[in-house]
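Of the protein chains in this complex, one is absent; all others appear in place.
Naming follows writing order (A and B), and every chain is counted from residue 1.
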Amino acid sequence: MAGSISPAAGAEPAISPRPIAILDLRRDLTAPQALFVRILAFVVFALAWQWAAEAADSILIPTFTETMAAIYETAFVTGEIWPALWVSNLPLIIGFAISVLISVPLGLAMARWKAIDATMSPVIALALALPIAPLIPVVLVALGMGMTPKVVIIVLFSWVFIATNVRAGARRVDKSLVEMAQSYGASERQVWFRILIPGAIPAVFAGLRIGLGRAFAGMVIVELIMLPVGIGALLLDYRGDFKAGLLYATTILVMVEAVILALVMQALERRLIQWK
Amino acid sequence: MTMSALSTAGESPAAGLVRFVRNIAVNWAGMVALALIWEIVGQLIRQPWLPPLSEVLVRMVALFTTGGLSQHLVASLASLALGFLIALAIGLAVGILMGLFNWVYTALDVYVNAMLFTPGLIFAPILFAIFGLSDATRVSVVVIYAVFIIIINTAAAVRNVDRPLIEMAASYGASRTTTVFRIVLPDAFPLIIAGLRMGVGRAVKGMVNGEMFIALIGIGGQAARYGKQFDFTSVWAISVFIMALAVVINQLVTWLEKRMTAWVD
Partner (left out) sequence: MSIISVSNVTHQYAVEGREKTLALSDVNLEIGKNEFVTLLGPSGCGKTTLMRAIGGLVTPTEGTITVNGKPVRGPNQDCAIVFQSFALMPWASVLQNVTFGLEMRGVGKAEREEKARAAIAQVGLKGFENKLPKELSGGMQQRVGLARALVVSTPILLMDEPFGALDQQTRRYMQEELLRIWQQDQRTVVFVTHDMEEAILLADKVVLMSARPGRIEEVIDVTFERPRDPEAVERLPEFVELKEHLWRRLRQAHELNAA
């Protein structure tokens, strides 16, 4: 029978070859195994770095060991890094706080009232698209040197991300919950405080986490492009003086701060969404 | 699907269309209003740091026709393209390996995430120390900005491939290699492409920030130069141009993405 797809009568069944292994993409490692591979990766990286630096033999490329020594030196011996970190982080703290105070209510308002949402929509679009970095000198001339322009720049870097995340979170609150509350006679204020705000908290925190990351990026960019006073000054000095070990060390310590901030925010976020 | 607390309920398709058109009109109206406000405020306050929009736009044209900005734009785009391609190659390779092999993923994901949390520009002094004033510095900044988001998205895309599809392939006799090339990679493709789109966005930022740091070549470099010369009209002109460029590139990549994933539900 041409074109038939039934097994032909009396045909020998196919011989099975050796069994096919099924691709398992998520076979998880145990905790000790995980720790081991991560440490192994780090060791491999450190060895490769050491070898490459020694091969390059350049005054500008420190070895892994030189860098580790420099970290120790700047953190515990001369202590140079700490005042620099403080000087750089102060505008970060103030700027982020201001950004939160402005953007969270703004995001909630945009979610609740269409008029505000419509008015702010082009501003938001502009703020998301317009690069802040080239405009830093403009801010400086408008506001002079010192703390104020740095704070303003950090606010500019972060506010729109906080606002949009808060807005998105508030919009996602289940409408039926609002209706339920209203049917039991809740006032506008009660709807806000008992339904909308608690419901939006996870997204608010996500917005804060992202906003902090952006504010931190803003701090770094200001330091490196325009106003090197804290960390930026250290980095540029070390590079100018060919103190490569300290240059790398300071960079790594900034990275460590970035990671710590991110982890803290993540932990806070997880703590707050326990109920979800 | 739960209705959000603030969307309208139960509207007919016709009403939805009207609302859609109105939204677009409102957005455009908003843009026009913003532009008008900028123009008026700029004319009124007459401060060097906020020139009126009209002057900014005129300067933008001038910079390109007589100011030699086109050369810098070419240099910028060249380092953007090269940097992105390098980030693409590294990102896909590492991401796919992480996706296929769980021990690779576990080993590296902490470090990739740490790099994602870190602002890329912090590495600019180091890169500058290594590569000096050559193009390699700007290209490597672009790579640093883009590569990690590509890695993490590619790894996630590969890891999250639909398991029934993999079982189906095995049940019909596909070897592991065949499964990777015929099932895993095609299924991961849409999410990988999405990661590439994000990578392009980051690459553009890296291009601008890196150039501003070096302050010599490229449109970012020119912006920095004009900034130091207190020529703010030019600074605004270049910033607006960069914004437009980023939007155009993003639209282009999004369009490409949609075309390449036409089969997705």
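Keep this in mind: contacts are C-beta pairs under 8 Å (C-beta built on N, C-alpha and C of every residue); 3 or more make two chains touch, one makes a residue touch a chain.
Keep in mind that this is a model prediction, so the values were computed, not measured.
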item: Touching residue (missing chain; options B:45, B:93, B:133 or B:168); value: B:168
item: Touching residue (missing chain; options B:43, B:160 or B:178); value: B:178
item: Contacts of chain B with the absent chain, listed as residue ranges; value: 162, 164-165, 167-174, 178, 183, 186-187, 189, 263-265
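Going forward, only the chains that are shown with their structure count from here on.
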item: Centroid distance [mean C-alpha coordinates] between chain B and chain A, Å; value: 16
item: Residues of chain A that touch chain B when the two form their complex; value: 20-23, 25-29, 33-34, 37-38, 40-42, 60-61, 111-112, 114, 118-119, 121-123, 125-126, 129-131, 133-139, 141-142, 170-178, 195-196, 199, 213, 216-217, 220-221, 224-225, 235-236, 238-239, 244, 247-248, 251, 254-255, 258-259, 261-262
item: Residues of chain B touching chain A in the complex; value: 2-7, 9, 26-27, 30-31, 33-34, 47-50, 99-100, 102-103, 106-108, 110-111, 114-115, 117-119, 121-126, 128-130, 158-159, 161, 163, 166-167, 170, 173-176, 179-180, 184, 205, 208-209, 212-213, 220, 223-224, 227-228, 230, 232, 235-236, 238-240, 242-243, 246-247
